[in-house]
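Structure incoming, see below.
All protein chains but one are shown at their positions in the complex.
Here the chain labels run A and B in written order, and each chain numbers its own residues starting at 1.
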Amino acid sequence: MISNVGSMLLVLSFVITCYTLFIYVKKNIVQKSSIYLEFFLYYKASFLLLLFSFFILLISFVMSDFSIISVYENSHTDKPLFYKISGTWGNHEGSMLLLILVISLYGILFLLNSKNISDSLRATTIFFQSIIQLIFLSFLIFTSNPFSKIIPIPSQGLGLNPILQDPLLAIHPPFLYLGYVGFSLVFSLLLAALVLKQYNSRWASIAKKWIMLPWSFLSFGIGLGSFWAYYELGWGGYWFWDPVENASLMPWIASTALIHSIVVMEKMKKLFSWTAILTILTFVLSLFGTFLVRSGVLNSVHAFANDPERGVYILFIISIITLGSLAIYILKFPKKIENNNSFALFSRDFSILLNNYFLIFILAVVIVGTTYPILLSVFIGETISIGPQYYNTILAPFIFIFMVLMAIGPLMKWNNNSLVLRKQRIFLFFLLSIFLTILISFYLSKYNFIFFLGVLCSMYLIVSVFYEIAMYKKNFFIKQNFSRLFSHLGFGLLILAITLNHFFSKEISTKINLGESFFKQGIKINFLKSESNKGNNFEELFGSYEITKDNKIYILKPSIRKYKQPQQFTSETSIQSDGLSDVYIAMDYAGDPSTGIGVRFYYNYFIRLIWISFVLITIGGIVSFAGRKNEK
Amino acid sequence: MKSIFLILIFIFLPIQSAMSFTEREINIYKNLRCLVCQGQSLNDSNSDFAIDLKKVIKKKIINKQTDQEIYKYLTERYGDWILLDPPLKKTTIVLWIFPLLFIFFGGFFVYKSVRIYSNN
Partner (left out) sequence: MKNKFKISLLFFITVIFFIIFYYSLKANNKNNPNTMLNKKLPPIELTSLINTNLKQTLPIISEDKFYLINIWSSWCVPCRDEHQILMLLKDKIKIYGINYKDQKSNAVSFLNELGNPFYFIGTDKDGSTAIEMGAYGVPETYIVNSEGLIVFKHVGPLNKKIYLKISEIIK
């Protein structure tokens, strides 16, 4: 059966990867040759084997080959084709195979886009990348083989969770993997450079795009996940500081710090040590996130198929990789470097140093908030949950200050105390943003101090970006500035939108009987009628609700779905836009319907601006590497 | 430390009985999680489960059970998870102290590892 072929291909890829490592050692270290053709060839072969193996798994899902356990446990003949395909990675084993495929893919991408780099650096990078691949491949083959069989062959599968039957959720894992798993490459690149004594500012130029590429995917993947949670989970929120969300946020913060730090390394030949540490930290956090999500150690809405035993293996993998890479860093970090870590106060590089300090602080808070419940449960046996109040209270003031730095920093000159030089501009921005903030406060009649600060600081950043665009039109089109301006603008808009959303959104949850209405906070909800519907693998009950707000009327049709395989109920939201805001409603399926059907209504103020900001941030990232393919 | 603690207990007890019945009731509801909702307190939720649970708690208040007894009853059945307020205040202090420590030690570390000069 093809599943056997699939299994074989995995084993073959494993063997070939071992062989590539063997060749590297033999040719490079033993024979001291510098010809790597054979090496690269075998590496490409191992990639192709992985790719074919993945396709075989995909086809098995599409064909509903229930002789394979993962297909049996996660699919069903009634599933629509699109979800049969996405079911391939909607389970632990399949997603691990995808993960390894992405590691290998990044290796190949690097190979194809590094022709102008010394062969030894390329080969050594691939060497380390292969080691990572090998580690995960062994984990896959020996503990989570996606092609494991089941006898006797069941006639029907146990079905895919209906919550996973969603287009956005289906494509969200591949995006995230192309994101945080992609940091494996710059990680390998670092180790290679350290070992070959080529860790210098030239390395920094090469490494940049291998950070920007995964960073862009990760930014988009996080935004995608947030958007999905918003319209699918039905709680009107877009970020819950859920541990699984944090697991993807942590590498994002670390890599953002890395992007800034590596720029300083390249331009000013400073922060060599710091950049190396951040590179390792980013990848280790990616792995740690993988551990948190899969091991069953966390309790969350997003809980994956949890298996503590697999958790132990992943923990072991993380330990080895961390230990190994830090050992290389300690032993091979260049003693005499062309760097000097001295910074002029109020210079651009100094502001990036500050930026890193703030980012690492935010990262530390997220790490602590996510792992503290785990640590507590180990040491005391009790557990608590850390929610938005903690993060919002601690992070808000820092993010506000951070945004002001983001605005002032790029104004400064490199290596030059530019405060006096730029003080007029700094002050001008301040005036402009105060003015705009007062306008907004007035218009919305909100006189809350935190609101004021949030708007002020975001406006400060936004004003500075627009000023730069206006004043230096021709420089705008230098890719580096375009990228920074877009991403920074996106971030400013994001915080502005979050602030507005936080203070002006409305929430109503209550029970309404058919034909009746409910009025609160200037909003009227009228339960008009209900109708039923039958879908491919579910039955559906729609409710028609008429919402009246500010003399505007909206008709929303949320529904409750009953899926057959496995049996599960979901609540489908109904959302309509009101400018940049959303009118949003979801029905409750628990409870005795004779006393009315529960509804959760939200007016999400300026939520669409949040999505727009995610897109801007991502575009900024993409632009920075899109033109760089052939740069030295 | 201990004396402050004792003083607090003596202040707290009479306050509890001085609070009106509904205030105490609402206070308890605000401290509990609606288990079938997402992050809403029992007080904020009108779901069936929340309404039933509130009735049970109200009965216990009428039967002169203390706040502690009521929380114990609930955590025995639903785990500490049902408490919105983390049960062990001393352990959560770490959560708040940590950022402060980080700011200072982090800043100090950065300051020590780089040289900052102010003239050009």
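To be clear about the criterion, a residue touches a chain if its C-beta (ideal position, glycine included) is under 8 Å from a C-beta of that chain, and two chains touch if they have at least 3 such contacts.
Bear in mind the structure is a predicted one, so any value in this text is a computation, not a measurement.
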Sole contact to the chain not displayed, among A:C18, A:L326, A:L345 or A:L580: A:L326
Omitted-chain contact residue, chosen from A:V25, A:M63, A:I153 or A:V378: A:V378
Sites on chain B contacted by the missing partner chain, in the whole complex: 35-36, 48-49, 52-53, 55-56, 59, 76-81
For chain A, the residues touching the chain missing from this view: 158, 291, 295-297, 299, 308, 311-312, 315-316, 319, 322-323, 326-327, 330-331, 374-375, 377-378, 381-383, 385, 562, 566-567, 569, 590-594
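The definition used in the following text is that only the chains that are shown with their structure count from here on.
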Where chain A and chain B are represented by their mean Cα positions, the distance between them in whole Å: 31
Residues of chain A touching chain B in the complex: 233, 235, 237, 240, 301, 340-346, 350, 353, 357, 360-361, 364-365, 368-369, 372, 376, 380, 382-388, 390, 394, 416-417, 509-511, 588, 590-592, 595, 598
Of all residues in chain B, those that touch chain A in their complex: 36-40, 44-49, 80-81, 86-88, 91-92, 94-96, 98-99, 102-103, 106-107, 110, 113-120
